[in-house]
Every structure is written in structure tokens, then in C-alpha cells.
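Presented below is the structure to which this report refers.
Apart from one protein chain that is not included, each protein chain of the complex appears where it belongs.
For subunit A:
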Amino acid sequence: MKNKSVFLYALAILLSISSGFWNPIKAQETKPIINASLVGTVIDADTKEPIEGATIQLEAVTHSVKTDRQGKFQFVTGQKLPFTATISYVGYESQIFVFKTSPAVVELKPKSNGLDEVVVVGYGTQKKKDVVGSVAKVSGQALEDIQSSGVDQLLQGQASGVLVSANSSVPGTGIFLRVRGSTSINASNNPLYVVDGVFINNTSLQTIGTGGQETSPLADINPSDIESIEILKDASATAIYGARGANGVVIITTKRGKAGKNNIGFSLSKSYSNAPKKWKTLTAEQEAILQNETWINDGKDFSKRPFRPVSDGGKGNPEDLTTYDRIGLIFQTAESENVDLSLSGGNEKTQYYLGGSFANQEAIVKPDWFKRYNIKINLDNKITEKVKVGTSTSLVRTIRNMSANGNVPNGTVNGALYTPSYYPIFTSDGNYNRPVFFENPLATINESNFKAEGSRVISNVYGSYSILKNLIFKTSWSIDFNENYENNYYNSKMFLGQPNGEATSATSRLTSLINEQTLSYLTTINDNNQLSLVIGNTLQKESHDLTSVTGIGFPSDEFTKIASSATQYGTSRSTASALVSFFGKGTYIYADKYILDASIRADGSSRFGKENRWAYFPSIGGAWRISQESFLADIQWLSDLKLKASYGITGNQNGINDFSSRGLWSGGYNYLNASGIFPSQLANPNLKWETTSQFNAGFEIGFIKNNFNIEFNYYDKYTKDLLLSNPISSKLGFSSQLSNVGEMSNKGFEFAFNGKLVDKANFKWNTNLNISRNINLIEKLNSTILLNRTILKEGNPLYSFYAHKQIGVNPENGEVLFEDLNNDGLATDADLQIIGNAWPKFTGGFNNDFFLWDKLDIKSLFYFSVGNKMWNNTRYRMGHGGSRNDAFAMLEEQLNRWQKPGDITDVPRMTASGNNASIIPSRFMEDGSYLRLRNVSLGYHFKGKVLERAHIKNLRLYLAATNLLTFTKYSGVDPEVNTTGADQNQIGYDQAIAPQPRTFQLGVNLTL
């Protein structure tokens, strides 16, 4: 019986799909017979598609008609032209239309900023006017034309309260994204991502390191499949996600078929990217002069200076040296292609969306590239009036060509940037020259043999049953399966392949299984009382397994698989966790004026000790739609005014180890190939969740028929019981223990404005501006934590930089001068201080869309970040005077060094000793503010009879540019880089990372 129903179901899907293909064409062939005095068609003003079911209400007449499937209507009346009629349809703005001729075409505009717009929230949808919480919605359309592999990166500048910054230029790698600041130090600060109801995992499965950067699991999602992204920010919106809501929730909804609208979509684009800015290093001659200068400044024998004639045993006179450029060798004009094909549509019973896509993106630094193959299947089927089933399924295959692209000595960029330019690229016998600590960049590019293949299934199957008219039971079963298979071979020509090659093969697999039930009840008790309720539960199990094998010693470079190696060794890991949740949520609306919202979630996690396993996360919120009050009814220009406030508690347990609360003895501590165990973790039976309480207050205003909207929110988030790898007295044999210590606050405001500045037939101008400010503070931290130049210290924000403050260079002797905090006349640890932090004071986006003559569209998006500091460690490494001699190439700024008494400069005298060489000065911290034209595009819509005859609904050709312009005072190659992408507690750290690519894209969108 089971088989039979599956078969029938499959058959139904197939039939409905095939009927969907043919319906529109057949339909247009049958013309209705017109035999009355007024006939017409109602179409969508944007898509020009017919609207079925629109109401035409003739003036002064009681009866009305509705449009048919082709959007046509007819009227039999005794009146004469012209007639005046009101045309209305759900989701569209009503229009009063004067019919002067018959037949006539009426275009209805969809309510884009309208109050009836539906917003996806946790476990349901709500009308925008009824939303109490702070929810930002980004439509899939807004993400079009922007060249990026990751959904997270596409959100940059699109929504207030969301801080997005790319870490590296390599496609498919991680992005720094925060919703309303950072709440944690050791647990995750990433929001929860929910794709079509599936909590997707956002843990990079990369096993073989590439130097600080990690692959991003969000790059598995095809942006073209996205219908909308909702970012839930305040507790009223996120508390329903309980233990995972503290960092905000990003709900991604993919496209689904609509009954009666059968579309075939096709789009194709090709882009070219390059590096907008490259590093400027010294020529061989300049390097040599500076090194000789150091030599002499340090009082060494002039006749033994390093750059003296070769005949004297030196490296040659400075002026005789040849400059070898390495930086130019690593960059390329990267090409990318994107192909998307989608079929969507359906009938009353069954709707489908089928998508297939291919993306190929090259990195601007050779030899990395990223390919993604994607299949998307979204189906909904009504078996009976009461029973509905469906699925949202993504099948993804990614292939990455990888290399050490991060900040590692064996990396491409390190090798090109740091190797002094007087060294030839090849040795005299034609081998890769590797004169200092860094790999030859050409070896990384030419010899790398490193592929990562990702397979991912994100799938959800649901069934729902209407027990009563308003009472719906839904069950859903989901899987997020993610596997990454990496194969890497360093041959004997590479630094890491010495002496006879090294190969690693690793498989990492992360599986989440989720089961969820909801029971939802929606009722309108009477005109003045509306109530909706949802209760439900979730079960989730997650397991992560990893196996890795390395082989060394290969017969020759032709053998690349571990089986051919002389010696092999390997490892494996596995871990698992479970989460059980119960939740409920209710919304009560009185008279369309007063809205009360409350929710609660109980979560139980296997990660904590039995006593602290369960926690409860409640929220309450209210809104007052003042504009509905009679005393404001007279103000015509004010179409909406809503005040809202909410308070709630959310939790965080992501990003910590699965068995963090237990005292553990781990295996793998072997000696002489005999197995060993060791106390690896000190028990903390009291371990529990991080809890974030959040207060939010704000207002929403709509002017002039909601053509202009302003939303403002103030929030105050306070996180306590931070899950912190808390330093403990190391005399006990453990240097840290995960404990609930520390508190953190994030306060800020968000402002968003959007408006239709011009809304004429031939010229439309929509604008959207958002500005956010977040103030982060570590309120309580027992002990200070140091990470490179970053310090985590009570009373200061996260991402603070710590160094000796340089106050100048003594013009008399060229010695660097530091602020002497303890006035002991020495520069010691006691003089280290916090010199700034990487938090922007403001960030935001400024979006402008223009539509001209119905054919031309121009879209632009500016992103800005103001007041964030950058630690430019590239400059520290390459501009720190004589301590760099022969080890690092130097940047041009080194030429400004102090040379003789009286010189006024901030670059001290060249020397390899003393404070000039040994202390890290604050001059390498810079203002990282920038304004960037993130995207600009110009599109042309082809119109005309020819297209109609070919049943082409839409044909658009466009040209787009990403990162075309950047305005910044930052001296590095790009203010939007982060070397330490894999460490969430350090941002704004720039060290040998290539800039964000500048991309030109040509594309076509076609809808049949």
C-alpha cells in the first residue's frame, strides 16, 4: 500500500509538471468571445502577466465582475463610454480607472511596500503591519546581478543591523557576519541559518589548512533560488529559536511554484574580475640601499656590508641588481560563469519549482577556483482539501581547487609579497628559488594539486493536516548532510613536499537530522479580535566524523595517491550532540491597533550536565498602531505609524565542543606506537547556556500611501554566563576550562528608510538607506586574553588592538618614541595599551534603483563602514626597518625612514637592534573606514511583438560591476580583508591577503 501511494504521488507530480509546461500556451490560443460594450484585460504592471480574479467595480452600480484566467473581463451595461471603475485585487494597489475605449488594458501595481506584505517569521508568516519584532526582509531580487558565491556576502548593505565583511578574495570562503554585534567569545557569533525550515549547519568542513581561511558552507546555497531572506533581530522574533537565537536568525526561503503561473526561467552571465589594488614593494636597488644602511647604522664594518661588489664576496652593488617582480605573477583576470535554469508553476493542487544551476568562479590570485552544481526541487501537493505534502530539497556538489591562499609561509601571497625582489625566481639550474622562508609563488601556482569535493543535501519533507478549518497539524522531517572530501599532494618541487612528496586525503562529514511538529491555530474571533497560536517540538541530532590519512615519500612526482607512498599515518575523529525543544507562540491583535506577541521555547542540550540541560527562553512584545486611532485618521499623509517594544531571552550553545561539561581522558596520546590516554579536559558539571536578554524599542512610519517608510530601532542586548575557555591556574595541568564567566553587552540603533522618490510611468526611482550603529563592550571578564595584536579585556570592546603607542621618531637620532605609561624611561610590557578597535562606528547601505521608459533599469548599492580600525600587519612585516633585512621584502613606505638628524618622519632609523627593531609600534594601526560602490548594474528589457509571439515574458540584458569604486584612506590593498578568518575573535587584521575582486559581469535573464 505504501508503495502504491508513493507511486501515485510521484505520478501526480509528473503529471502536474508536464501539464504546467503546456498550459499557458494552450490557454492563449483560445480567445474569448467578446459580445458586450466594455471589455478589457487586467495585468500586473511589472510582469505584464494577466491577473486572474481581479474585481472590476463600476461606479454607481452595485454589481461587479471578476477577471478570468487570461485576466480578461467583460461587462454588459447600458452606460456609455467613458466609464469609471475601481479595479482591485489582493496584494495589489486598488486603482480607479476611466475607460475611454474598449477593449482596454488596466495595469495593477503590486503592493510592494504595502502593509499587507507578508514577512516570514519563526514558524509562520505575518503581515508586515502586525509584526512586533524587528525583522529585516531582503527580497531575492535585491541580490541579483551581484557577483558572489555566498548568500552571506550578498547581504552586505542590504539590511540594517547586519554587519558583513569578506575575509578573503577566494570564492567560497568565509564571511564575517554579525547581527546586532557579537555576544560571545568562545561560542559562535554566527546567526542561526534556517533554509526552508531546516536548521542548516554552518561549520566549515575543511580539514587541510590553507592558512587562516576556511571554506564556507553557505556557499552551497544557490542565490538564484532564493525568494527572500528575513533577518530576525530582536528577542520577540528570535526567542522562538531559543538556545540558538542569541545571534539573530537568518531565514532563507527559496522559490516555490505558484498556481497558474508557469514560468521557464533562464539566466546566463559571464564575468571578469581583477585586483583593484596591489602591493608596492621596493626595487632590488632600494632594498639593497636600505640593508646597507642598516649595516652601517649598526656600526658594522662598511667593507663587509651585504651589498658590495660580487668580486668582494658581496651580493653585488645596489645599482647592479636586477629586480624580479613576483607580485605580478600571482594575479590573474579571473573568469566566472553562471547558468541558471528554473521551471516553476503548477495548478491548484500541485505547485513545483525545479531549478538547476552551475557556477564557476576563479579567484583573482592563482590557482584557486570554485565550482558549484546545484539542483533544487520544491514541491507542494494538496492530496485532499485537508492534507498537504511537499518537499524542499537542494542537492549540491561543489568542487574547489585550493592552495595555501591564506597567511602561511608556504602560501602564494606570502611567497610573492615577502620575498625580497633581488632574488631571482628560478635558481641557476632552473629550479624554483626559495631564498628565504617563503615558498616560491610559482611553485604554489604550478605544482599545487589540491581539490576539495563537497556534497550536500539539504532536504525537508513535510505533511500537514487541517484538523479543523483553523487548526493545522504539520510534521516535517529534515536532513542536512554535508561531506567534504579533500585530496592534496605536495610534490617534491614544493616546500611542503620535501624531500619526496606528501599527500593527504581527508573526509569530513556532518549530518543533522531534524524532526519537527507544529500545531497552529488561527482565528478571527470577531472583527476586533484576532488570535493566532503555534505550539510545537523539535528533535535534532548532529554528528560530525572525520578521517584523514597522510602519506609521505613518493617514488616520483607522477605518483600522487597515498597508496604509492612509503609511509602512511592517519587519524579520525567523531563527535555528536542532540537537542530537544518544545515551543509555543501566540499573537493577539485587538482592533487592528494593539498587538501583543509572546513566545517561549524550552531547549534541552546533550552538551551540558544533567542539572543544567534544560533552559527556557521567553519573550514578550507589543505594538501600537497609532495611525489606526481615530485622532490620527485625519492626517492624510500619514499612512502608518507603529510603536513597538519587546523584551526576551535567547541562548547560545553553538560552536562549543559537544562534550564540554565533562572531565575527559582522551585517546590518541600515544608513545612509540603504543596507545596512550591523557586527561584532556577538566570537568565542569555546572556548564550551561549563554543567555542574552534583549530589549528592543522602535517605530515604523509610512508616508503618502506608504510610498515612504522609515523604521527605527534601539536595542540593548546583554549576554551573561559567557561560554568562555576561561584561563585557570596552569599549575593544575590545565590552562583553561570552559565555564560560564564573563558578560558582554551590545547596544545600538538601526535606521532604515525606503521610498519611491519618483513614481512616474517613464521614470521610477526607489531608494533605500540603512544605517546601523553597534556598541560592543566586554562587561565582565576575569582575565585578559591576548591574541596576536588583539586583546580581550574587561571594560573594552571585542576586537581591540593592543600595542605600544608610537608618539613619534626622535628627529635627533631616529629612535622610535613610545608613550611611557609608567614613566620608567623604558619601553616594557607595562607600556602596552589599547590603541583602538575594529568595530565600525557606523555601517550601512545606500541602494538606488531607477527604471526608465519601462525598459531600462539602473541599480546601485553603496556600502559604507565608518570608524573601524585596521591592524595592517602587512606593513608591520614589511615596514619595520632593519629587523626585516633579507627576510622580508619592504614596502615603499620604508623609504621615508629617518636618515639624518633633523629628519621629521614616523619611520624610525634603519637598525636591526633596539626598540626600532623589536617593539611593535602603533603606527601600523590605521583607519579602515571606506565607502564602496558594492554593485552597479544597467539592464535593458526587450519589448515588442516578436517577443510576445515567441512567448517570451521577459528578456533582459545587463551589465554589472561589483566593487567598482572604493573610497578609503586605508593604505593597504583593501580595508575589507581579514587574515584571521578562522578565528572569530580577531577581525580587521590585514596580513598578506589579496583585495576583494573588482568584477564586470555581462548577463541575460529570460523568462518564458
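Assume a contact is a pair of C-beta atoms (placed from the backbone, for glycine too) under 8 Å apart; a residue touches a chain by one contact, two chains touch by 3 or more; residues count from 1.
The rule is simple: contacts and distances are computed from a predicted model.
When the unshown chain is looked up in UniProt, the name that turns up among "Glycine/D-amino acid oxidase", "Dipeptide transport system permease protein DppB", "Nucleoside-binding protein" or "RagB/SusD family nutrient uptake outer membrane protein" is "RagB/SusD family nutrient uptake outer membrane protein".
Interface note: of A:Y324, A:Y373, A:Y465 or A:F749, the residue touching the hidden chain in the full complex is A:Y465.
Residue-wise, the contact with the chain that is not shown comes from A:S680, picked out of A:S680, A:N762, A:N813 or A:N896. Contact with the omitted chain, checked across A:G299, A:G328 or A:P499, is made by A:P499.
Residue positions on subunit A in contact with the hidden chain: 386-387, 409, 434-437, 463, 465, 473, 475, 495-500, 502, 517, 537, 539, 541, 552-553, 567, 569, 573-578, 580, 604-606, 613, 658-659, 662-683, 727-735, 737, 782-784, 786, 829, 877, 883-884, 887-888, 913, 918, 920, in rising order.
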